[in-house]
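Provided herewith is a single structure, encoded as structure tokens, for subsequent inquiry.
Apart from one protein chain that is not included, each protein chain of the complex appears where it belongs.
Showing chain A:
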Amino acid sequence: MAVPVEEAIAALSTFSLEDEQAEVQGPGIWVSSERGATDSPIEYSDVSAYRLSLSEDTKALNQLDALIQEGKEMSAVLYTYRSCVKALPQLPDSMKQSQADLYLETYQVLDLEMSRLREIQRWQASAASKLAADMQRFSRPERRINGPTITHLWSMLKLLDVLVQLDHLKNAKATIPNDFSWYKRTFTQVSVQWHDTDAMREELDDLQIFLSTRWAILLNLHAEMFRVNNVEDILQVLIVFAVESLELDFALLFPERHILLRVLPVLVVLATSSEKDSESLYKRVKINRLINVFKNDPVIPAFPDLHLSPAAIMKELSIYFQKFSSQTRLLTLPAPHELPPREAQDYQRHYLIIHHIGSIRAEHDDFIIRFASSMNQLLLLKSIESADIEWCKEVKGSMYDMVVEGFQLLSKWTARVWEQCAWKFSRPCKDVIPTEPHDSSASFSDYEKVVRYNYSPDERKALVELVGYIKSVGSMMQRCDTLVADALWETIHAEVQDFVQNTLATMLKTTFRKKKDLSRILSDMRTLSADWMANTSRPESDLQALQHGGEESKGILFFPRPVAPTAAQVHCLQFLIYEVVSGGNLRKPGGLFGNSGSEVPVNDLKQLETFFYKLGFFLHILDYSATVASLSDLGFLWFREFYLESSRVIQFPIECSLPWMLVDYVLESQNAGLLESVLMPFDIYNDSAQQALVVLKQRFLYDEIEAEVDHCFDIFVSKLCETIFTYYKSWAASELLDPSFLFALDNGEKYSIQPMRFTALLKMTRVKLLGRTINLRSLIAERMNKIFRENVEFLFDRFESQDLCAVVELEKLLDVLKHAHELLSKDLSVDSFSLMLNEMQENISLVSFSSRLGSQIWSEMQNDFLPNFILCNTTQRFIRSSKVPLVPVQKPSVPYAKPNFYCGTPDLNLAHQSFARLHSGFFGIPHMFSIVKLLGSRSLPWLIRALLDHISNKITTLEPMITGLQEALPKSIGLLPFDGGVTGCMRLVKEHLNWGAKSELKTEVLRGIKEIGSVLYWMGLLDIVLREVETSHFMQTAPWLGLLPGAEGQVLHSQGGGDSPIVSLFKSASAAIVSNPVCQNATSFSILSKQAEAADLLYKANLNTGSVLEYALAFTSAALDKYCSKWSAMPKTGFVDITTSKDFYRIYSGLQIGYLEESVQLSSNSHEVLGDSVAWGGCTIIYLLGQQLHFELFDFSHQVLNVAEVETASTAQAHRNPHLVQGWDTLIESMKKARRLNNHVFSMLKARCPLEDKTACAIKQSGAPLHRIRFENTVSAFETLPQKGA
């Protein structure tokens, strides 16, 4: 019958449930968390079936358990009680008449709260009397009833603990009496109209006494207990039991240990209320043992933010319990705040996790490896059909051992966290070192002193680590719950059966043979738990094998059955063992398993003891998932009800919240090792939310936690993204630094970055948070998309606030960003970089080609670069003129951004900035490269067109000015005569060329010509860069397109008319794949080969691109054709017109000599305004007008130079005064320079734009130049040019 179930479940495991997500969170979903074994869900009603006459005991036990349950709820109410008085409204003076109404309302509100307190008062009274009655009943020496059982003893201890806690809490909560007095006042006001309020008044007085008396609950309990004077025995038993359990510390998990520690001082106080009693107590338990226990744990956690101290409790109680005050040895124990410094140091070492984290780490690492290997063994065992029985038992046994060890470790670790908390609460930080300077004047709340400033960074680190260990071990154990369950049951079953069938049998045969009473108990133990028939269902062969083995091990062998004993069985067994060792006598001297006076020999006693404590632990193992849940529950780290009340605030800021402090620490510390535990502290919130709802049952607490978590998680995500972005940015920036630069550097390490692994976090698609599932990955991706866009936007903003020279820096920064994007894309899917760049460049549209960057470059050129930069022909650079800019430039201020918007860390920023600074002072080839790369083939043509239009506009604006200058030219200027020498020439030139009234046009024209020259030179630079780019491009594509170099350097196609290599490669590959019958989608491969053809076409079309410079020259030429008649008049005579010509060359020549002279006089000042581009502009126009030869013949400075040459020659011959021409030295020098420059320009133009037969480029309708087309000189090509706006 069981087989189909098993098969069906096994079939489920064939589903692949692989998951990419790493386990970086604590356990999340509890399949079952009710306690089946430790708290019997059927209230031990099955105990009666074993006929041990325990019905009285069971009844009492259940009564106590019910009280414990109620008591816990009471203390939850009390713990979460918040003062109402603060929220009560005050009436303004104008509404005094309704004061009575307000009183009534207030009364009704407060009455509800007070009724809860009244309930607590009533409950504690009944609980105390019931507990006292219970103790009295079960400690009668004549023993008419069986009991108390061990479970019963535990219940007594637990109830006592609840009462102690409740009392402690009542003492600590200061607002309750406050609220009460307010309530009483309103009551007096309200009750005036009421009749017979005496009873109520009396009740109120009662409550007041209860609330205002410290330790009222304990006092009441004491009174109840000693009404009849015979509970000392049971108190002593409880003390002995507690002390022994604590000393053994084997079977206790930390919640029980804390219960015992909390109860013990109270028990001692109660038990020593008389001389005689204390003597008999110390006979059973030496006082030193007690003192040791108290000394070991000077502070004990009671509530999340409230601790207990045994020494302090005893001291305080001694005032109320007169008899106890004689116990001086116990009373001299120092309370935590009275500890001498040296002892405090010792305790500090004991309590602080930081001193243990090393060993904890080692334990953790060791444990998880062994646990995992046991798990693997178990899985292996399950996959094998018939395994060897011994091996089977061994594997399961080792699994059991691992689980026990795991529980003990978890219990130890979580207890450490609790205890460290309690210790921290008991020792607030004395000298607060504020982190932010501005709040140094503010006073700190108590909570800040005990939490926020009480954990040093190292302590936070240790705590995060420990929380991580607890949560990860917890989740590891929880995950294998159903896998190990049957192995655990089987092992426990085997242990129990081994004991009752083998050990007890031996005992019965030997030591207990003579003792009828005891042997009856032992055989009862066998009766109620032995599973004799466990092997009946096994096949015969197994049985034989078993019997064979049985002979060797000399014991009854039984097959393990995967069934655990019930809670009732364990309960009865524990009871019977206790009966055996104590002889049913509460007054038995000595300890529980102490040997004195016992009838049981030592060996057997030892065995019984071991089995007894094992039984206790079985229950925890049977409640596997509930135990894991309670042991890895760290929710207490959030709660702060006590401090909230004492600080009189509604809630503390999240900086004071321990979970957030831990998260924040992990993020701030940039510790790669901790990074993956960054989600662990959020499990604290999960736990505390669970506690708020299930244990404390307070909606408002949950709401507060939820609000905090929402807030924290938002901050967490944004901080995490910031960290990730900075990290990837720095990584990219450090990779892009020049390696040789790094190598040469002494402190190169500061530019390398510590590797961090974000992969696990980036894979988190479901973060469990307060029952919600959050896709962290998508949140991060979303933010990353945004942050990358913001960064691009910032870089553009920054560029826009600088001049054109910053384009190199822009390109570098964009490169860093792009590389960072590339690195991040490996782990996270973010939008493609080009997409983001296009979006931020406003370059999405299909029909617009000007991008944000393109238009910025263009406006920058128009407004700043062309007017204010001057060319240096030698260095091929433009530099900013040192003169005051002619056109003032207004720019937005440089926007501010965090270092991660540049290159990541400040160090890397510095390194990259110093590189960028090299290029910030000029504009040259590197800048042109950046522009070409940034604009790409999409916007570059647009920019070129804009610049060419600029040229033609400039020519149009120059035209009337030149006409003006032409008019100002004298009617005729002859050749300069040689007889006046240089001086004479210059005088003549000055006479002729004063331009009359039009002289102000001079500078305007020169500036215009300079701008034209600058544009043309700029085009020249662009041409050089484009050539280079295209060449490398060609080198890359040529082999694929099948292009070969010919003998004379021309390009040959390798295959005559056939397919190029790329096409044939793809064709043959797809043909081969398609012909294969396995092929699923043949169409996609044929599409692939079609695309190869398209690529082939596209790349081939791109091969023969023209020269930008040539195009620009052709364009300029065409633009000039319109003014050809004005600027280059055909001489009427047909001969060269020498004296009366007003052609452009003449104007330019006059301007040139003018500015040369000026530049000499004003110490080369106008040259700095104009630079070398004037020559480029002027000469190009002259050349394109076909006036080069005229210019070279009749240029004034040429003539002057000729004159000077002759003069120098003649003076040198005559050896006469050589200083004659010296006054003109510098002028002649600059004229020579100008001539050299002009010649250079002309020769370049001749090379790029040969004009002999007026062979120019025609320009097609599309704008592409048509090479080597002859056309008549007179035909204007300008008409055929595509016009803007036409």
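One rule holds for everything that comes next: a contact is a pair of C-beta atoms (placed from the backbone, for glycine too) under 8 Å apart; a residue touches a chain by one contact, two chains touch by 3 or more; residues count from 1.
Everything that follows uses one rule, which is that contacts and distances are computed from a predicted model.
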item	value
Choices "V-type proton ATPase subunit", "Protein BRICK 1", "Trafficking protein particle complex subunit" or "ATP-dependent DNA helicase II subunit 2" - which one is the UniProt name of the chain not shown	"Protein BRICK 1"
Listed residues A:D517, A:E655 or A:D797, member touching the removed chain	A:D517
Residue among A:C421, A:A530, A:L592 or A:I787 that touches the chain left out of view	A:A530
Selected residue (touches chain absent from view) among A:E316, A:E459, A:D481 or A:E735	A:D481
Per the touch definition above, residue among A:S778, A:S801, A:T875 or A:Q1161 touching the missing chain	A:S778
Residue numbers in chain A that touch the chain omitted from display	1-2, 5-6, 9, 12, 15, 17-21, 29, 31-32, 49-53, 143-144, 146, 481-482, 485-486, 489, 517, 520-521, 523-524, 527-534, 561-564, 566, 575-576, 579, 583-585, 765-766, 773, 775, 777-778, 781, 829, 831, 835, 839, 844-848
